[in-house]
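My structure is below; once you've seen it, I'll send some questions.
The complex appears here without one of its protein chains, the remainder shown in place.
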């Protein structure tokens, strides 16, 4: 049996399972988990997954290890190599060009809005984050998105983001549509403690499944809002030996996920 | 002494003389005279003239004969090869990116407005022309433009164009600026009968010089508006042996100008 | 493992309904999507609304064959062979409704279409275009000191017909010459059909991936159509057939003569029958060569 999966490996496998064949996705600069999820999905149920490097424009490079999507080495094996000025129309404006995006954040809130800008007041922040770049457009315009966090605590899972830069379900209910955004929003939030989705009507975050060895109490304590729990959520199905073998042999041959997200 | 210049050769030389070093210009698809003028100017006083193929995006190809600027063979010797979607910003929007353009027309009027769309009513025209493409933006946004016609008659030199698709001096005077266009407009009109510019205040077309053997009466008869004449216009200085030799040896080696515009 | 996007030329056009907004790629005598255009005429298409990139025989033939109710005109010309004969005849009779657009009109319109915006701001150049196409151009407010602007309406074709030189079965399309407006047209169109002179492997595509102007995500159907741009140029593969273009212009002098042309080369001719009618030696002579340049 394969060695126990690291956090990064588990998140990549859980995301990969949710990807359908033929979907289109954009991957940002420093996106090991995202890239691993997409390349693993291509090895499994989604051979025709189409991905493009957000900054570099390379399409479907065939590497067996994780490399920043901005890296020029992706050029050699790409099917297409587009320049950013050509890409901005479908990245920043077009509705539903991308099926999904996978994003990280400083904060995610009860309705799946995300924040990568500041903690506290933008004019004198407690934590100055990196900024927004493609996040607003991907959250607003892709058919769905995922939020993938490598920590789960009350500073990350907040009632309301201090700075909304990635629109989730906004104020909940149908407020996203009323705001004029196309159908979409967050589908899953993944953390070390579990997998979370959104209740159909209220669009409030709810527990979908819990990581092995984690209790519902732990999740409640680590979440600064009332998270929806319906019945007894199942335990998350961990990566199978087959998934892990494919991941380690063909996707992350150099073990970056184990090293960076142990 | 070199053989007598053809009409096409003469027009190319007259245009080449008016081009300054370092200027930027765009050349359209079927533009033998324009291309010859620019490449000749590069051999003379304007070695750093910068030209780009309007449809194809090739910059400064080094051919010794005339080739449609859309032709892929221009790719091989170009300094840059830009795609149209990247070029449209500076072609269609930017003020004064290009120093000049050289245009042909179905009609040119007293104030240097041009028409390549229809003669008669657009909805049921007497002559349906090819259309506008880059003409409106080049006339409106380049620092100046030239109108180069291989015929001079009352159907081409009209009091007012039937369809204004390339803005010259509009209604004359300062009407172009009042319309909100940047400084510019037509600098010279060239025809088989002579070279024409525009009177400083009225912006009405006037005779600058007359082709050898042509009379002022001939010009007046062939022009359907009162053309301004000040004093006795000089005779146009015809191509010199040196100019013709450069043209025939390095620019139009295959003699296209002589064949197409005898 | 993967589903191919390759279909026959007749399958490709089968689902284009009468009345559709059909965009055409290429540029004047380059890469006119002629195999697809001929298939559309054979199918008996009617009442189309054309949105041609600056073109020649592709829009002209569709108009001459009676398939077209209206057309956008950015530039339709036969250059050294004169004005576009059928376009001219149908426009001058008033039978064809023509929407004249300039460069900013088509570029801004396509970009608005690509961006899912209702319009794009462009400079007001003082032309007569807005007067005759108020559906496409209208004034935008501007503040004192700002330049005058027009809005140009989004251009969103139902389908586009393009011709390029090579593609793989996934739909990665490569242009071995300038792409002109093809990429913008593809992105603005709901359905993208591309004929190519040859199908190549994805490895060949990767080897020169900067030539992939239409990555597979932007393409719905690929048609293998050798000499599919004839009688126009397919950059780096073959040059335009000037003799045939002259024959076309001559055959377009009137409706009757043109009907004869259509019967011979289009209505009663499959793609392979068309190439046979042109003849092997003629096609061979169009192969790219400096000596073919006059």
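By written order: A, B and C. Residues from 1 in each chain.
To be clear about the criterion, a residue touches a chain if its C-beta (ideal position, glycine included) is under 8 Å from a C-beta of that chain, and two chains touch if they have at least 3 such contacts.
Values in this document were obtained by computation on a predicted structure and should not be read as measured data.
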Which of C:142, C:268 or C:289 contacts the chain that the document leaves out: C:142
Candidate in contact with the missing chain, chosen from A:47, A:130, A:159 or A:183: A:130
Candidate in contact with the missing chain, chosen from A:5, A:56 or A:186: A:56
Touch criterion as defined above, residue of A:44, A:67, A:214 or A:228 at the omitted chain: A:67
Sole residue of A:21, A:92 or A:153 that reaches the chain not shown, by the stated touch rule: A:92
Hidden partner interface residues of chain C, rising order: 116-121, 123, 142-143, 146-147, 149, 210
Contact set of chain B toward the excluded chain (per top definition): 24, 47-48, 50, 52, 58-59, 75-82, 86, 89-90, 93-95
Interface residues of chain A (partner: the chain not displayed): 29-30, 53, 55-58, 65, 67, 70-73, 75, 81, 83-85, 88, 91-93, 95, 117-118, 122-137, 139-141, 163-167, 170, 176, 179-182, 254, 256, 260
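Just so it is clear, only the chains that are shown with their structure count from here on.
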More contacts between chains, B-C or A-C: B-C
Chain A and chain B, separation of their C-alpha mean positions in angstrom: 56
Centroid distance [mean C-alpha coordinates] between chain C and chain A, Å: 40
Whole-Å gap separating chain B and chain C, where each centre is the average of the chain's CA atoms: 28
Per-residue overlap in chain B, given as positions that touch at least 2 other chains: 83, 85
Residues of chain C touching at least two other chains: 111, 183
